[in-house]
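The other protein chains are all here in position, but one chain of the complex has been omitted.
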Amino acid sequence: QCSFESLVDQRIKEALSRQEPKTISCTSVTSSGRLASCPAGMVVTGCACGYGCGSWDIRNGNTCHCQCSVMDWASARCCRMV
Amino acid sequence: QCSFESLVDQRIKEALSRQEPKTISCTSVTSSGRLASCPAGMVVTGCACGYGCGSWDIRNGNTCHCQCSVMDWASARCCRMV
Partner (left out) sequence: QCSFESLVDQRIKEALSRQEPKTISCTSVTSSGRLASCPAGMVVTGCACGYGCGSWDIRNGNTCHCQCSVMDWASARCCRMV
């Protein structure tokens, strides 16, 4: 292989290895009531609810909805790439 | 640095900056009964269950199993890179 191409490939390889590896970062958003939403740019990975309730669903793609009849708080686990 | 290498590095830098940043995408898969599975290529990040149940475990790496004695539905929160 002509040294030119191998030199280019070498520079590319070095640049790729210097790239910061992407990681996942998560946070919790807790609200009173039965709805808790993740901010824009974050996804909901799970939900927690008051009164020991484990029945929830996701509304509008970013909002935890706690389904149990009596509810005092909802919490969304929100994650994104950083 | 000879202009050749700096030019190569500049082209690499531009190519990397043009790369679409990867993000996380999630969806819910809900089934009747006590099992709900994520499709191939997606991972389970959390589970919801009927009857207010918050006790679950993951089977075969991709299936939510709701443990409470009486159960009517299970829901898996499924995520992947896009």
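Residue numbering begins at 1 within each chain, and the chains themselves are lettered A and B in the order written.
Keep this in mind: a contact is a pair of C-beta atoms (placed from the backbone, for glycine too) under 8 Å apart; a residue touches a chain by one contact, two chains touch by 3 or more.
Predicted, not measured: the structure shown is a model, and the values here were computed from it.
Engineer: Just list which of the chains on display the missing one touches.
Structural biologist: Touched by the chain not displayed, across the whole complex: A, B.
Engineer: Under the stated touch rule, tell me which residues of chain A contact the chain that is not displayed.
Structural biologist: 5, 8-9, 12-13, 16, 21-26, 28, 30, 45-56, 75, 77, 79
Engineer: Contact with the hidden chain only, please: which chain B residues?
Structural biologist: Residues 7-8, 11-12, 15, 19, 22, 24, 43-47, 51-58, 67-68, 77, 79-81 of chain B touch the chain absent from view.
Quick note on the criterion: only the chains that are shown with their structure count from here on.
Engineer: Could you put a whole-Å number on the gap between the CA centroids of chain A and chain B?
Structural biologist: Measuring from centre to centre gives 9 Å for this pair.
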